[in-house]
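I'd like to ask some things about the structure below.
Apart from one protein chain that is not included, each protein chain of the complex appears where it belongs.
Just so it is clear, A and B label the chains in written order, and each chain counts residues from 1 on its own.
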Amino acid sequence: MIVANRKPFEEIMEMLKPYKKILLLGCNECVTVCSVGGAKEVAVLASEIRLSRLKNIIPVEIKEHTLERQCDPEYALSISSFVNDYEIIISMACGCGVQTIAETYREKYVVPAVNTTFMGSSEEHGVWREKCQGCGNCILDKTLGICPVTRCAKSILNGPCGGSQGGSCEINKDTPCAWQLIIDRLKQMNMMEKYLEIQPVKDWSTSRDGGPRTRIREDLRI
Amino acid sequence: MRLSYPTNIKIIKVPCTGRVDILFILKAFENGADGVCLIGCLEGECHFLTGNIRAKKRVEYIKSLLEETGIGAERVAMYNISAADGRRFAEIAREMTEKIKALGPNPAKKQVE
Partner (left out) sequence: MTTESNLEKVLKSGSFAVTSECGPPRGADTEAIRKKGAFLKGYVDGVNVTDNQTSVVRMSSFSASLVLKEMGFDPVMQMVCRDRNRIAIQSDILGAAALGIHNLLCLSGDHQSFGDHPSAKNVFDIDSIQLIQTVKRMRDDGKFLSGEQIKGRPDIFIGCVENPFADPFDIRALRLAKKAAAGAQFVQTQCVFNVEKFSKWMEMVRDLGIHEKMYILAGITPFKSVGMARYMKTSVPGMDVPEGLIKRLNDTPKDEVADEGIKICLEIIEQVRTIKGIAGIHIMAIEWEHKVPEIIEAAGLYPRPS
């Protein structure tokens, strides 16, 4: 899923400062699962905004609404009947959702309430960890299901570097060393011979480095 | 045992403090409450095993929300007491009332009335 963090409240209030009629838009997908921008978080943020405005005696009217999926133009269109009743749209979706809404309603000022941070998975309740960088050329077969491009701080393909200690990355004791995990798995699977292969220089043109990427499936286009 | 406690406290019964949602507390402040006090079972004695522990964590979280909105973290508190300890309940009710009185009214209330 895509994981995000809510922006600091102060920053949000600064963006909303000149506006009284606010549409607060959540998303039912990833940001709901990672508890940052679903219906629940929309309600909490709306309440916080109201409390803050009440305290400062500045009127506000907030419409709380959560879309099935903000990154899909079909769902984005579903709010067209009331979007014009509001001066600003503040989206709690990931950057993809914010942009879809902004592209759908070009005359509207659309601002983000969250900082989109990574593609990751849930490790336990309340803990999410980055797992994939979308490099466009997956090597998880060679590294037995642990991505060094993402999970090694230096994206080393022939690791571990000299900073791996006690299973942790040199940058932070709470960050597991991806290469320690890979080696543990290689041993467990009796596949240590894979470790001796030198991973060649990677072709990064399939990743963001090759420029913004587009995927097209002609058979699905209408 | 007829114990008295301040009359300005409104009691809301829930099956477990674990049922108390962050929104309940935020809404209470939106509706003009000056303070919110959660009273749960003693730690380790939750009927639902960890309801009061989860409530404790939520209280910590809501304190951060109240701080950023300018309402103030100290307007929320959580206590753990035995269901049989009416005396302690009355004591806490008085303590909390005194504390909130000292803080003054909920700053978001100016426009509520």
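Here is the rule we use: a contact is a pair of C-beta atoms (placed from the backbone, for glycine too) under 8 Å apart; a residue touches a chain by one contact, two chains touch by 3 or more.
It should be emphasised that the depicted structure is a prediction, and the values quoted were computed from it without experimental measurement.
*Asks:* In the full assembly, spell out which visible chains the left-out chain is touching.
*Replies:* Every shown chain touched by the left-out chain: A.
*Asks:* Determine which one of A:127, A:201 or A:220 touches the chain that has been left out.
*Replies:* Looking across A:127, A:201 or A:220, the contact with the absent chain belongs to A:201.
*Asks:* Among A:84, A:137, A:165 or A:188, which one is in touch with the chain left out?
*Replies:* Candidates A:84, A:137, A:165 or A:188; residue touching the omitted chain: A:165.
*Asks:* Which parts of chain A face the unshown chain closely enough to count as touching?
*Replies:* On the chain A side, contact with the omitted chain comes from 153-167, 170-171, 177, 180, 183-184, 195-196, 198-202, 204.
As a working rule, only the chains that are shown with their structure count from here on.
*Asks:* When the C-alpha atoms of chain A and chain B are each averaged to a single point, how far apart are the two points in Å?
*Replies:* 34
*Asks:* Under the definition above, what is the set of chain A residues touching chain B in their complex?
*Replies:* Residues of chain A touching chain B: 8-10, 40, 43-44, 47-48, 50-52, 54-57.
*Asks:* Under the definition above, what is the set of chain B residues touching chain A in their complex?
*Replies:* Touching chain A from chain B are residues 22-23, 26-27, 29-30, 65, 68-71, 107-112.
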